[in-house]
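The complex appears here minus one protein chain, its other protein chains still in place.
Right, subunit A next:
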Amino acid sequence: MGKETGSLQRRGFWRNAQSLWQGMALTFRHMLQARRRRAPLDIADPNYFAHQTGLVTLKYPYETLPVPENGRYRLHNEIDDCIVCDLCAKICPVDCITIESVKATEDIGETSDGTKKRLFAPMFDIDLAKCCYCGLCTTVCPTDCLTMTKVYDFPEVDIKNMIYHFTDLSPEQAEEKKRLWADQQEAVAKAKAEALKAGQQKKP
């Protein structure tokens, strides 16, 4: 028994020495292979997976992996096509879309897919600092005006700048639209009241 463990231990010693050496050889190979470095290849490139040895780090701001055309990162709203239906704000799981709407006094045109536009959006803000890039808002958008673009690198020093304002109305214009709507409502109300009065006078 004693003899057996003794020989086992001896074999263990050489096995250990061997595996220690293998470890050293492995890391040494990696050191030598450091002369080779991965290139910033597109995922579609046939050589994308060919790089097996050498350094894999990319010097990020200077080298970037190309993003496919359908990459889905930063949101963009084509406000001219937006009918301010508020669906996106309602579905957003983190409530990062804030929309205000003002009714227009007349039809303000059509979106590119032919839907009538009847609302102005004095405020259409997306807080991209909160956004979790789930893409739900883009799927519910009836006019496909809210899309995710392939821009993924948009850091800001001030977090306030992460709130993207998509509205095309200036504050003055927004005020004016609100006033116009209020005036029109008032005029309509007045006309109604007058019509009512005239009817009452006629009756007796």
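Assorted remarks:
To be clear about the criterion, contacts are C-beta pairs under 8 Å (C-beta built on N, C-alpha and C of every residue); 3 or more make two chains touch, one makes a residue touch a chain; residues count from 1.
Keep this in mind: contacts and distances are computed from a predicted model.
Within the choices "NADH-quinone oxidoreductase subunit H", "L-lactate dehydrogenase complex protein LldF", "Benzoylsuccinyl-CoA thiolase" or "Simple sugar transport system permease protein", the name that UniProt assigns to the complex's undisplayed chain is "NADH-quinone oxidoreductase subunit H". Although one chain is not displayed, its contacts with subunit A can still be listed: residues 20, 23-24, 26-28, 30-31, 33-34, 37, 54-57, 59.
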